[in-house]
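The complex appears here without one of its protein chains, the remainder shown in place.
Chain nomenclature is as follows: A, B and C, assigned in order of appearance, with residue numbering initiated at 1 for each chain independently.
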Amino acid sequence: MNVDDILLRAVDIEKSFSGVKVLKKVGLDIRRGEVHAVMGENGAGKSTLIKVLTGVYPRDEGKIFFNGASVTINSRQDAKDLGIAVIYQELSLIPTLTVAQNILLGQEICRAGILDNGAMKLAIRKLIETYGFSLNPDAIVETLSIAQRQTVEILKALSMQSSLIIMDEPTASLSVKESENLFQTIGALKKRGVSILYISHRLEEVYRLADRLTILRDGERIAVLSQGEINPRDVIRLMIGKELRQSEHAGRMRPSRPEVVLRVRNLSRRGVFSDISFDLHRGEVLGIGGLVGSGRSEILHCLFGSDRPDSGDILFEGKPIRGTVSRNIRSGFGLVPEDRRTQGFIPLLSMKRNIVLTNYDHLVGRRLFISGKSELAMCRDAIQRLDIRPANSEIHAGNLSGGNQQKVVVGKWLMRDLKMLLIDEPTAGIDVGVKEDIYALIGELAEKGVAVILVSSDLPELLRISHRILVMRKGRIFREFSEGSVSQEDVLKAASGIQDREIESNE
Amino acid sequence: MRQETIRRLFSLLLLSILIVAFGATSKLFLTLPNIFTLLREASVTGILAVGVTFVIITAGIDLSTGAIVAFVAMVCANIFYYTTLPVWVALAAGLLIGAGAGYLNGLLVTRLHLPDFIATLSTQGIFRGLALIIAIRSSTGSISNKVITNQGFLLLGDRVSVVYLVTIAFFVVALLGQGILKMTPLGTHTYAIGSSRKSADLSGINSDRVKKVAFTISGICSAVGALFLTARMQTAIPELGTGLEFDVIAAVVIGGCAFSGGRGDVFGSVVGALFMAILTNGIYKYNLPAAFHIIIKGCVIIIMVIFDSVYHRRMDDRIRKAGKMLDQAAAAAEAAGGGAGGIS
Amino acid sequence: MSKTMSARVLIQKFQRPLILLVLVVVLTLLQPDAFATVSNFKSIFLAISIYGVMVSGSIFTILLGGIDLAVGAVAALSGACTVLTIIAFNYSDIGVILGILAGLLAGCFVGLMHGVIISKFRVPAFLITVATMNIVYGAAELLTGNQTINIISPASFTFVGGGQLFGIPFPIYIVALMAFLSFIILNMTVFGRQVYATGGNPVAASLSGVPVFRTTCAAYIISGFTAAAAGIVLASMNQQAISKAAQGYENDVLTAIVVGGTSLMGGEGSIQGAIFGALLVGILNNGLRLMGVSSIYHTLVKGIIIIIAVSFDFYSRNRNSGLLRTGRLRLWMARQVAILMKEEKHQP
Partner (left out) sequence: MRKSVHWGIITVMIVALALAAAGQVSAQAKKNPYKDPVKIAYLPDNIGDTVGAAWGVGIKREFAYFPNITYQVFDGKLSAETQNQIMTELINQKYDCIILQAHDAAALAASAREAEKQGIPVIDLNLDAQTPHTCLVAMVDYEAGSLVAQEIAKGVGDNGNVVIIEAPPGASRGINVEAGFRDTLKAHPGVKILAAQDGEWLTEKGNTVMRDFLTKYPKINAVFAINDAMAEGASQAAAAAGRKMIIWGADGEKKALQYIEQGKLTGTIYTNCYDEGATAARMALYAIGAEINGSKFTKTPIIKMAPIVVTKDTVASIAEKDRW
C-alpha cells in the first residue's frame, strides 16, 4: 500500500466547549483502504473528534484534507457529499421501514416525483450482490436482528459511494458469530478500497482488524501504532496511562460451594428454549454462553418471573417459585437486563429515583410516606460504592454515559439483600474502566454468597468471571464446562454445535 | 403474506362482520340509498382523516382540524354573501386558507418547538375565534348565519346519480393521500420521522420540512372537508365542526395508526372512517332510546379494539417466534457449514 | 460559575409562577381596581375548581402515558347517582352521605374498568376512554331519563358546591385538598414513584418489580374518583343533575395538564404544573371578562396567549434539557461535557 495515499488527514484539530478544551491539536491520517482504529477511554475525545469530522460540531482550529484537498465540513451534508459515512452505536435506521427504503432514505430514485420502485429494487439488489450479503430488501427493519440491521447501515453507507466509513462501537450488541460476519464484511470493504475508521472498546477486535491505531487520551493524540506494534498491554497502558492487570486468555473453572440455591428442572418455553435443567450454588457465578437468540436471555426472564415458562420447575431455596416479578424481588432476585435503555432504567427519572425504585420495601417498610433523606442516603451509598459519575443524584439517568447508566442499573440491586443476581450482557458498549469495576463487583457479590447467572457474548469476560459455564444452542443446554481450564475456542465450538464430548448436565 | 396485509384483511373482516350483523338484523340497512348516505356520512370525517393520518404518522396530533373547517367554511360564506365572485375563487380561497392554517401549525411545532398537542390546541382556539369574528352579522351586530344561494357552489353537496360528490371526493383524496404516502419520497420521509426522528435526521431528512408538509396536508384536507360540509349545509356557522377532531382521530387510530408514529396508512384511516359511519348509521336503524345509541357505539368500539389488540398480539407473537426459529436455524446452518473459526 | 448556575436554576424552578406573576401584573395594571382583589381571586379559584378537581386525578393517567377522556361523563354520572340517591333517601343527611358515596363509587367503578381494560389488553387509552365516555353518558341519560333533576335541599348537600367556609367558597377547599393529596401521593408515596416509573418506561418498571397492572388500575381509579368528586361538586353547585353535565370538561382538563408541562408520553410532569395550567387559563378567562372583551374574541386571545406562555416556558426549561435540537443542543452538550470533564478532573 502506498504510504502517501492518504484519504483523510486532519491536522491540529482543536475543539473546546465553554472554555474546556476537549480536543488539543489532534491529528489523524487515514489511508485509502485501511482500517484505522481509534481508542481511548470515555471522555478522551473520540466522539468529539468524529463529530468534528462529520460536521456535527464546527471545529475551533485545525485543518481537514480530504483526497489531498483542504475541505470545510460544516454540516453533516458536507461530510456526506465528501463520502464520509457514519454507522452509529445506536443504529440510526427507521424500524418501520423496509430495508430498501432505509438504504435509500433521503436519496430515493424518482421519476416525475413518483418513486421508481423498480429502479430502486434493482439498485439495492446490485449493491447487496456486490458485497455478498444475505438480505431481503423488502424485509421490515424492526423484524431483523441487530447484526442484520448493521448490515443495512453499512449498505446505506455504501450506497452513498462513501470512501470512508466511520464505525462507532459496531460490535457492542453483536454475538460472536455476528461480529465475525462483520469482520468479514470489513475485510471485503477494505479490499474494495473503502477506508474504515473503527472505534471500539474491545481490544481483541482492534488487535485483529486494525491496520493502524490512534490512541487518544484527555483530548490529545498519544500515539499512532501500526499493525505490528499493536499489543494489548501497551495499548491499555497508553489509553489509561497506567498498567492494567490483563485477564487471562483462558478461564479456569472453579468448584462451587455445595449449597444449592436454585434448582431448575426441565424448564421449557415453546419456540424459545426447552428442557433446561441446572443447579446454581451459593456464591457461584454461572456463565451462560451461546449465540444471541439461543434462548439465553429468555431463561433469565423466566427465572425472574417476567416471562412464564410453559413447563418445568424452578425451585429457589427448595421451594417452587412461579411468582411475579415483585414477589421474586422480595425473595432476593435481581435482574440486570440486556437492553439497558429499553429495559434497564427509566431515562426521564433522576438517578436517585432509578436506584431507589426497587428498594421501597426496605426504605419505606410499613410507613405511608417516603423519607427523602433516606432515599438520598441510599443513592449516595450507591454512588460511592459504584463510583458513578457525575456524582449528582438528581441528574436524569438518560443523560448519563452508557457505563454509568449500567452502574445505576446494577446499583439498584446492590442496595438490597440480594440472594441471586441475573445479569445479561453487563458490559455491552461500556469502556474498559467501567468494565473492570463491574467485574470486580460481580466477584465481590459472589464472594458474599450471592448466586450470579451471567449471560454474555463477550468470551473473555465469560471465561474470566464465570465459575462454571453452560453453553446454549438452539434453545437447549449444549455443553457444560464445570472444571479445568476452558478456552475461548472451546466455548465458541460448543456454541456453534461442535462437540468433542457430550456432557449431561449433572444429576 | 406480510403481517401488514394480514392485519389489513383482518380489519376488513371486522368491517364486514359489522355490515353483515346490521344487514341481517335491519331491513333498512342494506338499501341502496342508505349505503350511499352512509358513505356520505363517512366522507367528511374520512377526508379530514386522510390529512390527520399524515400528522399522526409523524408522531404528531392535530386538534385544530374542526376549527379549520369552521374558519374555511366561514370564509366561503363571506365570499358568497358579500361578493359575486365566481365559485372557483371561493374554493381556491378555502383551500389556500386551509393550507395556510396547516402551515401555521407546522411553523408553531417546528419553529417554536411547541408540542403538537399544545400548538394545535391553541390554533384550534385561534381559528375558531377567527370564524366567530368574521361571521356574518345582522345590522344589530349579532351573528346571523346566512343560507348560501350560489348554485354552482351548492353542486358540491349534490350527487351524481346516486353517488354523492363528497364520497367521490373522499375516495379521490384517499387515493391521493395513499399515493403520496406510499409512492413519493415525501411519504417515506413521513414514516421515517415518525418512526425515529433522530435516525431520520441522521439520514439527512429535513424533518421540520416534512412535519410542516404533513400539517399543511392536514390543513388542506380540512379545507376540502369544509367545502363539502358547507355545500351540504348550505351555510356556515361558527361552531361548525366542534369536536369533529376527536371523531377524526378516533377513525385514524381505529384504522391502525399509532400515536407513537411511523405506523398505519390512509387505507386504514378510510376503513376507520367507514367503521365509525357504519356503526353510527347502523344503530339508528333500531328503535332504541337515544341513550342506547351511544352506549352500543361505545361497547362495539371497545369490543373491536380489544379483539383487534388480542388478535394482533397473538399474531405478533407467532411471527416473532417463527422469525426467531428461522434466525436460529440460519445461524446454526452457517456455523455448521462455515466451521468454527476461533476469534483469537 | 456555580453561583450564576444556581441563579439560573432558581429562575427555571420558578418559571411558571413567574409567567403567572407577569400575567397578574399586566392584568392588575389594566384593571387596577378589579383584578388584584381578594374576592376576584376567590372567583378565579372557584371558576377552576370543578376541572381543578378533575385535573388532580387525571394527571395520574397522563403521567402513566395514558389519557382519561371520560372525566366529564363520569362527572355527569356521579352527579346523577348522588342526586338520585339523596332523593331516594328523602333529602335526609344520611342520604347525602350515601349519595356522595354512591357517586364516588360509580366514578371508581368506571376508573377500574378503564384500568383493567387498558392494562390487560394493552389497547390505546384514547380509544377506550372515548368509547366509555359514550357509554357513561348513555348510562347517565338512562339514569336521569334525560330529565333535569333539581335538588334545592338539603342544605348539607348544597353546601358542598355553594357554601362558604371562613368566607371562602367550599369548592376551593375541595380543589385544594385534592391537589394537595395528589401532590402528596405523587411525591411522597411509593405509588407515586411507581406511576412516574411506569410512565417513563413500563418495561424497565415492571422488571424493577413495579406492579404495572395494579399501578395502572389505581391511576385510572383515582382519575375516576376525582372526576366523580367534581361531578358531585358540580351537581351541588348547580343544585341539579343533568345527563349531559360537564360536557367538554375533558378538554379543559387536558389543556390544564398539558399547558402545565406534563408530557402526553408519560413519565414527566407534576401536579403543580397542572394547577399552573388551570390557573393560567382561569386567569385569562377572568381577565378577558374583566376587560369586557367580547366573548367572540376569547378563544382567539386565549390561543395566542397559551402559545406565548407555553413557548416561553418550554424554551427556558428545555434550554438545559436537550429537547431543542438546533444550536441550543450544542450549547447544552458543551455544558454537559464541561461538567463531566470537571467531575473527572476532581477525581483523585
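Note that a residue touches a chain if its C-beta (ideal position, glycine included) is under 8 Å from a C-beta of that chain, and two chains touch if they have at least 3 such contacts.
These numbers were taken from a predicted model, which means no experiment stands behind them.
The chain not shown here makes contact, within the complete complex, with B, C. From the options B:52, B:192, B:210 or B:229, the residue with contact to the chain not on display is B:229.
Taking the complete complex into account, residues 2, 5, 8, 12, 16, 19, 23, 27-28, 30-35, 37, 39-41, 44, 132, 135, 140, 142-147, 157, 175, 178, 182, 229, 232-235, 237-244, 267, 270-271, 280-281, 284-285, 287, 289-290, 293-294 of subunit B touch the chain not shown. Where subunit C meets the missing chain, the touching residues are 31, 34-35, 37, 39-40, 42-43, 46-47, 50, 141, 144, 146-148, 150, 152, 162, 164, 169, 234, 237-240, 242-245, 247, 285-286, 289-290, 292, 294-296, 298.
FYI, only the chains that are shown with their structure count from here on.
The chain with its Cα centroid farthest from the Cα centroid of subunit B is A.
Taking each chain's centre as the mean of its C-alpha atoms, subunit A lies 41 Å from subunit B. In whole angstrom, the spacing between the mean C-alpha positions of subunit B and subunit C is 29.
In subunit A, no residue touches at least two other chains. Not a single residue position of subunit C touches two or more of the other chains. Interface residues of subunit A facing subunit B in the complex, by the touch rule stated above, are 76-77, 80, 86, 88, 91-97, 101, 105-106, 108, 110, 113-115, 143, 145, 156, 176-177, 179-180, 204, 208, 249, 270-272, 291, 293-294, 459, 473-475, 488-489, 492-493, 495-498. Taken in their complex, subunit B has these residues touching subunit A: 183-185, 188-189, 191-192, 194-196, 198-200, 202-205, 262-263, 319, 321-325, 327-328, 331-332, 334-336, 339-344. Per the touch definition, subunit B reaches subunit C in the complex via residues 108, 112-115, 117-119, 121-126, 128-130, 132-133, 135, 143, 201, 243, 246, 249-250, 253-254, 258-259, 289-295, 297-299, 301-302, 305-306, 308-310, 313.
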